[in-house]
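Read through the structure below, which is laid out as structure tokens, and then see the notes.
Note that one protein chain is taken out, while the other chains of the complex remain in position.
Entry: chain A
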Amino acid sequence: MAALDLARLITAAADTIAAHAEELTTLDQAIGDGDHGLNMKRGFEAVRADTVAFSTKSLPEALKAIGTKLVMTVGGASGPLFGTLFLALGKEISAEPDRANLTAAFGKAIEAVAARGKSQVGQKTMLDVLQPVHEALAEGKTAAEIADMADRAADATVPMKALRGRASFLGDRSIGHMDAGGRSVALLVRTIGETLEGQP
């Protein structure tokens, strides 16, 4: 993997979240409390504001600092969940990760998110997108293939019944809507993959 341009990655991630904030909020309004888009946008704009500080750190330290920033600024339950993803990734990843290290670190990060949310795959959460992405990473798929996998995984949350979070209060009425957290993961996976490959 080439040296990471963290500033470009942060910009791309924040741009994507901002561009899709309304869509994420609409998804969350259907079965959650309707603040996911706004919350994620607030968090990623806060990360963007500190781009210079983050991009002078090593990758593990930058990821941990970004995770802390997300915890403090996203709000809702998404703050600790997305924050934990980055914090745990930062704890496990090496300064110049190869695919094996990235895959292992990503696996540990998913475990940390599952523990934080007391959740598991199949409960209509971000884990339902993170897990297939991890498998695609392990199988050596390309960035584009992984992004497609993430989109399909987010689509696959539509028929699921929510068992965690606010959406679980709705029971069967949560069926038929995409999980907003899963959609956010899919958006981030695609934009990070495309940025790493130097695509527009």
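Please note the rule applied: contacts are C-beta pairs under 8 Å (C-beta built on N, C-alpha and C of every residue); 3 or more make two chains touch, one makes a residue touch a chain; residues count from 1.
By definition in this document, contacts and distances are computed from a predicted model.
K.L.:
Of the candidate names "Xanthine dehydrogenase family protein molybdopterin-binding subunit", "phosphoenolpyruvate--glycerone phosphotransferase", "Carbohydrate ABC transporter permease" or "Response regulator", which one corresponds to the UniProt protein name of the undepicted chain?
P.N.:
For the chain missing from the view, the UniProt record says "phosphoenolpyruvate--glycerone phosphotransferase".
K.L.:
Can you tell me which of A:42, A:177 or A:190 touches the chain that was removed from the display?
P.N.:
Reading the full complex, the residue touching the unseen chain is A:42.
K.L.:
Just to verify: which one of A:83, A:97 or A:182 makes contact with the chain not shown?
P.N.:
Residue touching the chain left out of view: A:83.
K.L.:
Can you tell me which of A:91, A:116, A:141 or A:161 touches the chain that was removed from the display?
P.N.:
Touching the chain that is not displayed is residue A:116.
K.L.:
Among A:71, A:89, A:127 or A:143, exactly one should touch the missing chain; which is it?
P.N.:
A:71
K.L.:
Since one chain isn't shown, list which residues of chain A touch it in the complete complex.
P.N.:
Residue positions of chain A that touch the missing chain: 33, 35, 42, 68, 71-72, 75-77, 79-81, 83-84, 116-117, 164-166.
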